[in-house]
Structure formats: C-alpha cells, structure tokens
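Just one protein chain is left out here, and the rest sit where they should.
Our next item is chain A:
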Amino acid sequence: MKRLIELLRSYWGILRRPSVHYSLGFLTLGGFIAGIVFWGGFNTALEATNTEAFCTSCHEMRDNVFAELKDTIHYSNRSGVRATCPDCHVPHQWTDKIARKMQASKEVWGKIFGTINTREKFLEKRRELAEHEWARLKANDSLECRNCHNFNYMDFTRQSPRAKEMHSTALASGQATCIDCHKGIAHQLPDMHGVPGWQ
C-alpha cells in the first residue's frame, strides 16, 4: 500500500512539473490531434457495433429475431424503407445511446456464457427478454417508434377506420403509447398470458 502511494506520488510529481523536452505548441497541438483520433476512433467503433451486420454476426440474433423480422413490414414493404436492428433497439441520442450500450455489456456476458445459444433456450427466455424491451419502450414513450412515426404528421384520413379511432383518442391523449398495442410487430411474441390486453 505504501509503495503504491509512493508510485502514485512520483507520477503526480511528473504531471505537475512543466515540460522540459517538448514545446507548449507540440503538447497542445499533439493533444488536440490525439483527441480527434481517440474520439473519432471511439465513435467509429461505437457506430460499428450499431449496425445490423454486427447484430446478425451472432447466430442468436441471425437465426431467431432477425429471421422473424424478415416477414414483417419493417423489413419488406412496397416502398423499400426499412428499419434495422439499432433503429428500434438503440436510442439515437448520444447520452441515451451510451447508457444503452453499457446495459448491452450484459448481452456480451450472455453471449460468452451461451445464455440463449440454442432455439430452445431462446424461447424459454423470450418472455423475459421481450418484457425488457416493452418496459424500455413504455418508459421512454416509444421513443424509437417515434423517431420515424411522428404523431404530428399522421394523416388520420389516410388511416383505416380502426387505426384512426385508436390513434385519435388513446394515443393523442397520451393514455397509451405505441408499444401498448403494437407488441410483436417485428418479432414473434412469447407466451402472452397475463400481459394486459392479451388473453
């Protein structure tokens, strides 16, 4: 312990002392450039983990949830606009994104220990995993849905009568958020016993 304090103290001494060999210009400019490189590198790496190619590089995602997505309107539709994994599962704002990425370290743990490395294990865990996502979307008022589906620009005259009825009442008044009704639109549902609105 004493030696550790001694070591830290010597480093503190080095940090406090003015530079002898390097000029102030070199240190500031060098620091600036190194900052750009580190920050850019960090963000590039972060964005690389934020792609569908990265998500589906694991068989857990590719063979289960991604395979199911392919049937749905968020993957295949008339206009060719589509949502990728991070569009719905990672917040777009930086702070929220970092928070989510820290939570996602649990998923690395799961990957290493094979928590859902077979279809059977995945199906067994599906309700729990789905509940996490429902809770997240409920808590942030379906933020990831609303990144594309903006309520202010919904044209009720172009919606089916049922959709118009629900969106102009429950959604407009804030009683309900997207995920309350639109569960299982991109992936298959787990056993829905006890989920509000389901039999």
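Definition applied: contacts are C-beta pairs under 8 Å (C-beta built on N, C-alpha and C of every residue); 3 or more make two chains touch, one makes a residue touch a chain; residues count from 1.
To be clear about the criterion, contacts and distances are computed from a predicted model.
Per UniProt, the protein behind the absent chain is "Periplasmic nitrate reductase, electron transfer subunit"; the candidates were "Pyruvate dehydrogenase E1 component beta subunit", "Periplasmic nitrate reductase, electron transfer subunit", "Extracellular solute-binding protein" or "Glutathione transport system permease protein GsiC". The omitted chain makes contact with chain A at the following residues, 71-73, 160-162, 165, 181, 184-185, 188-192, 195, 197-199.
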